[in-house]
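One chain of protein is taken out of this complex; the other chains stay put.
So, chain A:
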Amino acid sequence: MAVQTPPRTTSSPPTTTAPQRPGPPWTEKWGGLFFVAPFGVLFAFFLLWPTLSGLWNSFFNTSLAGVQQEFLGLRNWQEMFGDPAVWASLRNTLVFTAMSTPPLVVIALVMALLANRQGLLGWFLRFAYFAPFVLPATVVTLIWVWIYQPGFGLVNGLLTAGGFAEIDWLNTENRAMLAVVITTVWWTVGFNFLLYLAALQGIPEQVYEAAAIDGASGRQQLFRITLPLLSRTTGLIVVLQLVASLKIFDQIYLMTDGGPNYATRPIIQYIYESGFTSYRIGYASAVSYMFFLVIVIVSIAQFRLFGGRKEADR
């Protein structure tokens, strides 16, 4: 502001009209607001307001059944900290994230490396790797629940044909999560694959030619050129994947409904059950806020790590 205001002393011919001279027209000054207004309104209405009302609700015994609500203070929060189901389901979410993220990154990279150099087979690999991603969750889970069935499922058919015992994948506590992870990797790895493929195609061919002239082996080219040049993409994929995995709900709800014995129930399902099946919106809001904080913490940690790598790159 100070820069724009000309010093009084240098003001040349002081005219009487100067103070009244209209400044920039009102529309020019505030016009920007009109451009963001549509988004601003939507943002406030669908994100800001529900977020704040969720926090507000967490201090009340708000019920979906429409009964009179009363102020509880921090009692929902207290109950949450003493509720083992909250921590068990949060743990399941984190376990799923830890189990699914590494294969979803590594397998996508391997598939991209395979598909990138293929000439004739390339289009087929690209299609085959990406195809499952376009299926809806309901179709994917329907297929995989059959594949995992004991008695007539494909996986157990292969196991018994190979002389192994059948495994009841979805109804065994320590196997169900693995089964869900396998399904998720099959279903969603295509998206990361596509990101990697695009990044690979962005690496100039000359770099490899130069390396080849210098006598670098294929292995050296991979570890000294390809992977370092992909590090930005890897960072992006890891962030996107962590967020996607923390949001896990659909395939678990459809495949195991959180069972057996709640061994796969993610935190979002617990929030859904508390809020919608049991009508306890207030309590579900408190749990949601706790999960919100977990995601914020993960994001900050991610940001730090990612930022650090950028420094190292230079």
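The criterion applied here is as follows: a contact is a pair of C-beta atoms (placed from the backbone, for glycine too) under 8 Å apart; a residue touches a chain by one contact, two chains touch by 3 or more; residues count from 1.
FYI, contacts and distances are computed from a predicted model.
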item: Choices "Ech hydrogenase subunit B", "FAD linked oxidase", "Carbohydrate ABC transporter substrate-binding protein (CUT1 family)" or "Spermidine/putrescine transport system, permease protein" - which one is the UniProt name of the chain not shown; value: "Carbohydrate ABC transporter substrate-binding protein (CUT1 family)"
item: Option from A:Gln149, A:Gln221 or A:Gln302 whose C-beta touches the chain left out; value: A:Gln149
item: Per the touch definition above, residue among A:Pro38, A:Gly66, A:Gly119 or A:Gly163 touching the missing chain; value: A:Gly66
item: Chain A, residues in touch with the chain not shown (by the definition above); value: 61, 63-67, 149-151, 168, 170-173, 259-262, 273, 276-280
